[in-house]
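The other protein chains are all here in position, but one chain of the complex has been omitted.
The block that comes next holds chain A.
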Amino acid sequence: MITLKQLNKWYPSGEEPLHVLKDINLTIAQGDYLSIMGPSGSGKSTLLNMLGLLDVIDEGEYWLEDQPTHQMTEEQRARLRSQHLGFIFQNFQLINRLSAAENVALPLVLAEVPKDQRDAMVKDVLSKVGLLERAHHRPGQLSGGQLQRVAIARAIVTQPKVILADEPTGNLDQTSGHDIIHLLESLNQQGLTLLVVTHDMEMGKRALRKVRMVDGVLSEQ
């Protein structure tokens, strides 16, 4: 499903570019649950951005669903992103002026899904994350755990094949964190591929596959 071959990434930094990802090779199958752990600044988030097609590869290959994303234009990558990938961020990244339902509907709006169909899909995912009764609440009226549930609903509403989560429990208390881990795992059990960058040892350990990044080098544990 996902294949990275000899992936390299540099960031400009003074005279000498910073080599942040070094010869990354990784294969991820449909339904995998992979945690990426490692110290701060090791390149975990950069790797997740590459996998999420948010950043461009400087060297190497990235195949997603047998498609060579490393040869695609920005517009093509945007289309692929909306079709196959769902994102969960540490600080939720919800739009404050929109209700929970409108936030969840956003990827469907961008994908031009008809309104009737959209409403049904939003209702379905909000009930899956247990927030149907909060559909019309704005982010300011929800707790941290509820906000992350809305973000998860938004990530899965387009029925993507892969969910990329960057520190999904990082801003939550322990109880809310556990709830979110369970929710994500249940989604994985339903066939979703789950790629999680985390510092949370418990979440890292629970993943089916664990990889570790140190100084831009990836090693499977």
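Throughout what follows, contacts are C-beta pairs under 8 Å (C-beta built on N, C-alpha and C of every residue); 3 or more make two chains touch, one makes a residue touch a chain; residues count from 1.
The rule is simple: contacts and distances are computed from a predicted model.
Asker: Choose one: "Cytochrome c peroxidase", "Dimethyl sulfoxide reductase anchor subunit", "Outer membrane lipid asymmetry maintenance protein MlaD" or "ABC transporter permease". The correct choice is the protein name in UniProt for the chain not shown.
Answerer: Looking only at the record, the undisplayed chain corresponds to "ABC transporter permease".
Asker: If the hidden chain were put back, which of A:13, A:30, A:67 or A:91 would touch it?
Answerer: A:91
Asker: Of A:31, A:60 or A:170, which sits in contact with the chain we cannot see?
Answerer: A:170
Asker: Looking at the full complex, which residue from A:35, A:49, A:69 or A:146 touches the chain that isn't shown here?
Answerer: A:49
Asker: Touching residues of chain A against the unshown chain: what are they?
Answerer: Touch with the absent chain occurs at residues 45, 49, 52, 54-55, 74-75, 78-79, 81-83, 87, 89-91, 93, 95, 97-98, 102, 106-107, 109-112, 154, 166-167, 170.
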